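Here's the structure, in structure tokens; my notes come after.
Of the protein chains in this complex, all but one are displayed in their positions.
Naming follows writing order (A and B), and every chain is counted from residue 1.
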Amino acid sequence: MSDTLSIVLFSGTADKLHAAATLAAGAAAMDRPVNILLQYWALDAFRSERVETDQGLAFDAGAPGRSRPVAGAASIPWLETFRMAKELGEVSILACAGSLEVLGIDATTLDPLVDDSGGIATFLMAAEGGQVLFI
Amino acid sequence: MSDTLSIVLFSGTADKLHAAATLAAGAAAMDRPVNILLQYWALDAFRSERVETDQGLAFDAGAPGRSRPVAGAASIPWLETFRMAKELGEVSILACAGSLEVLGIDATTLDPLVDDSGGIATFLMAAEGGQVLFI
Partner (left out) sequence: MSDTLSIVLFSGTADKLHAAATLAAGAAAMDRPVNILLQYWALDAFRSERVETDQGLAFDAGAPGRSRPVAGAASIPWLETFRMAKELGEVSILACAGSLEVLGIDATTLDPLVDDSGGIATFLMAAEGGQVLFI
């Protein structure tokens, strides 16, 4: 069995991006390779002109009586945690070619944390025999 | 280790259904068996009278400044991609018996792409030793 942790990262809100980043950083700190495929709203969140802005919270945050992030949603350090993950270990971040096309995003406008673009087949091959999450 | 890809498909928006379908098609193209359990809103999306309608987009799509699907949300080819996946390989789509009951859906009103209904135990046994995603 492979110890690679693979993540299809679809969601674009700060809380879910943060959850993905902390899992990536945790795995990298354990010397596990990490393989991330950015789809749809996560891909959109990594556009250079958007990456530093407030990505908001998941729908679940809006229900009455919910706790709120103590320091505000904009303070959730998802981008810094991805940067740290890449410093800690072997973390590859791929833009999904199909999602680039559906959303009309040019891969050259993405943040430099994104290593390359590729398709599902490339992702599934890198994920082979290891744990996979959809976030 | 089993090379079956198993997906608990819970979400009912076109973008997440499409993400699931492309993963299923990609795995089927690699000759991997695919095992899908439809729960809640994904199950609802497969009702015959709903399956061809616009399923909308995930909550994340609504944040200010987001990219939009170039050809519109209704154009996201999730159903065609599931059809293609089933033509490419061994893809089983099961309606979750518990979700049928919670939502009061009669299994005979589902699209013919759905092969059968079954419970969590059936799904977990088919998934044994392979990769599992919750979408």
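Please note the rule applied: a contact is a pair of C-beta atoms (placed from the backbone, for glycine too) under 8 Å apart; a residue touches a chain by one contact, two chains touch by 3 or more.
None of the values given here were measured: they were computed from a predicted structure.
On the side of chain B, the interface with the absent chain consists of residues 1, 8, 10-13, 39-41, 44, 47, 50, 53, 55-56, 58-59, 98, 101-105, 119-121, 123-125, 127, 129-134, using the contact rule stated above.
Considering the complete assembly, chain A touches the hidden chain via residues 1, 15-16, 18-19, 22-23, 25-27, 29-30, 58-61, 63, 65-71, 76, 131-135.
In this text, only the chains that are shown with their structure count from here on.
The angle needed to superpose chain A on chain B by their Cα atoms is 120 degrees, rounded to the nearest 5.
The geometric centre of chain A is 22 Å away from that of chain B, both derived from CA atoms.
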